[in-house]
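The structure follows.
All protein chains but one are shown in place.
Up next, chain A:
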Amino acid sequence: MHILLVEDDPDTAEFICAGLAQHNAQVQHCDNAERAMLSASAHAFDVIIFDRLLPNMDGLDAVRILRASKVTTPIIMLTALSDTADRVAGLEAGADDYLVKPFAFAELYARLKALARRQPLRADTLELVIGELRLNRTSRKVLRAGQEIELMPKEYQILEYMMQNPEQLITKTMLLEQVWGFSFDPKTSLVQTHVSRLRNKLDKPFTFDMIKTIRGSGYLLTGATDG
């Protein structure tokens, strides 16, 4: 993955760069918006990580300018502001995702992967296929190894989102945002309960588990067997 990181705080930048290096991602780091905008329009990046509060400029305006100059690279905004209104403002400015500081690196990386992969998937894709699992988006039918699985609406939505981002970490927060549209974190095990019910239907009757738990971080949908 080729990533542009726009972040003025050296500690946060180092934390992100180190994390990305472990995943063999190529990172270019800018500490101000002007240089970042030049880089973003000159080179092709898979994802841009944009801090919201930068010296001399609001990251939000920078993103707006980038979008106006036809830069379509997916952008994830980082911010210390956690309110819904700010989140909405970020998305309206043209960012594709919004992550509130402080965050776990796994959470950021999961979102980066989801954004980098988003492009090949088209909105009108009718059928999603991962290994022996098939999901038809028109009839909302789910088949594993040819066997139909009856899902409740939320379970279907979770699975659909996971199948759009296979083989990568999907965090609890991502599911809360994508499936429930929540900008807040309910205390209880809302996500765990639904994923567990989905697993009971999707994995229990079959030979191997497609949904894996990444401890402390979230879930991962895989088409490959454990062996």
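The rule is short, and it goes like this: a residue touches a chain if its C-beta (ideal position, glycine included) is under 8 Å from a C-beta of that chain, and two chains touch if they have at least 3 such contacts; residues count from 1.
Following the convention adopted for this analysis, contacts and distances are computed from a predicted model.
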Chain left out of the displayed complex - its UniProt protein name, from "YCII-related domain-containing protein", "Urea amidolyase", "ABC transporter permease" or "histidine kinase": "histidine kinase"
Candidate in contact with the missing chain, chosen from A:L4, A:V100, A:A114 or A:I211: A:V100
Candidate in contact with the missing chain, chosen from A:L143, A:L190 or A:I214: A:L190
Those residues of chain A which, in the complete complex, touch the missing chain: 81-85, 100, 102, 104, 152-154, 180-190, 193-194, 196-197, 215-216
